[in-house]
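Removed from the display is one protein chain of the complex; every other protein chain stays in position.
So, chain A:
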Amino acid sequence: MDALLRMQVLGRIGNIIYRHSQLKTTLLSGRKIPYLRLHSKSFTEKSLLRCMNSVVNNDVFRRTYSITAEQNEHTSLTFAFRCHDNNPANHTIDQEGLFYTVPSEDYKRYLHKAINTEFSAQVKVFAESCIMIRKPALEMIDYIRNSDLNRPVARAIFYGHTGAGKTMSLCHVLHYCSKENWLIVHVPWPAKWNKRNREIAVSPFKEGRIDLPLDAAEWLLHFRTQNTDLLKELTCQFSYTWSKRESTESGTPLIDIVDFGLSRNKFASDCVGVLMKEVKKYACDKRVKVLVAIDGVNGLYSQCALKTEEKENVLIENVSLVRTFRKLLNTDWSNGFVVCTVDINASHYSTRENHTPRYLLGKQGFEVMDPFIPVQVPIYTDKEIYSCLCYYSDRNWIQHPNGKTDEGLKEIIFLSNHNPYTLARVCSSR
């Protein structure tokens, strides 16, 4: 390794150690340095040099480290937390714990509806949308990359405790597939359709079916925003008659069906059904690769609180939107990938004891989804939580002067219990 570079890097690392009082005292006393700071179990000066050697050879560390040392001159949070590669296809396990910026056009197009209210407020305040690169998302992207698309479609499920980061992992995967020009069928939160206050209509297509005109129209708009280009290319393979005067001939672009559903809410749910049928056919004919992303898939198999006009309970099987998306979960098509999350909040109140997929999906859901690839989304590790706190500090989110000291950080980490969501809530009032 270059001697000059070695000197510079030694100097820089020495800088970090000097500024960080806890490290300094532990070094001076000869005690072991915690994993938290320098990515290794125990240190003496010799092993520090050894670590430094191996670490500087890593390109990413060299780039990010040289920038952040100047940025974070005055805080004790001197840690490289930014990844400068914004393409999810290039993310590897070396960049675990770093934040990458989703460009604002991509955010508005693909992720705008995918995230919860707290994160969208955070995006507005920080004036940028950054997602942390974590193991579960990287694992899922790996599976998608290496899957044999000739075989029947593979299903994968993110599961974990509330606030662990399942939706954010899904967003990362969504961003990756959008960059690879896949057709995205993304359902943000199907459990919303089970609530009592939804506006329902009797389906004109089949007797006994219940339509959700406004919800279907909302979903069609979301689908259109995510896949405008692909929808303009692809055309109908069958012709459909909506009523005596309205019909769609085969050969019209799919985007026309979407626009028809948006203008005529009465037929919006049927439009969704028709589109999914076309999309499946195109996937099997190898025209497009399809990603089906459903956040809270157990909402499709949980109790429904809707009531008809005659005050009768509606069975979830009779809701047309639910039927359409359930069909996508079957393995009778290929050239695609199904990524879902099971969320405890998507189930009915009486079935919220456990966060595991088998319990939340129930007997019926599990029989449909089995076999699937389960990917657990754990709470933050020490490295990730420290990276997150550095990011918050950089964006001026930790305002309390004691919040940036060691004691303050220890307290914040303890209060949040390494849970990403709770960390955001705890830091919001400091």
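Keep in mind that, in the parts below, a contact is a pair of C-beta atoms (placed from the backbone, for glycine too) under 8 Å apart; a residue touches a chain by one contact, two chains touch by 3 or more; residues count from 1.
In the analysis below, contacts and distances are computed from a predicted model.
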item: Name of the absent chain as recorded in UniProt (options "Small ribosomal subunit protein uS7 domain-containing protein", "Pyruvate dehydrogenase E1 component subunit alpha", "DNA primase" or "NADH:ubiquinone oxidoreductase complex assembly factor 8"); value: "Small ribosomal subunit protein uS7 domain-containing protein"
item: Residue among A:S147, A:T235, A:T252 or A:T405 touching the omitted chain; value: A:T405
item: Sole contact to the chain not displayed, among A:F126, A:Y143 or A:W189; value: A:F126
item: Footprint left on chain A by the chain that the document does not show; value: 121, 124-127, 395-397, 399-403, 405, 407-408, 411, 428-430
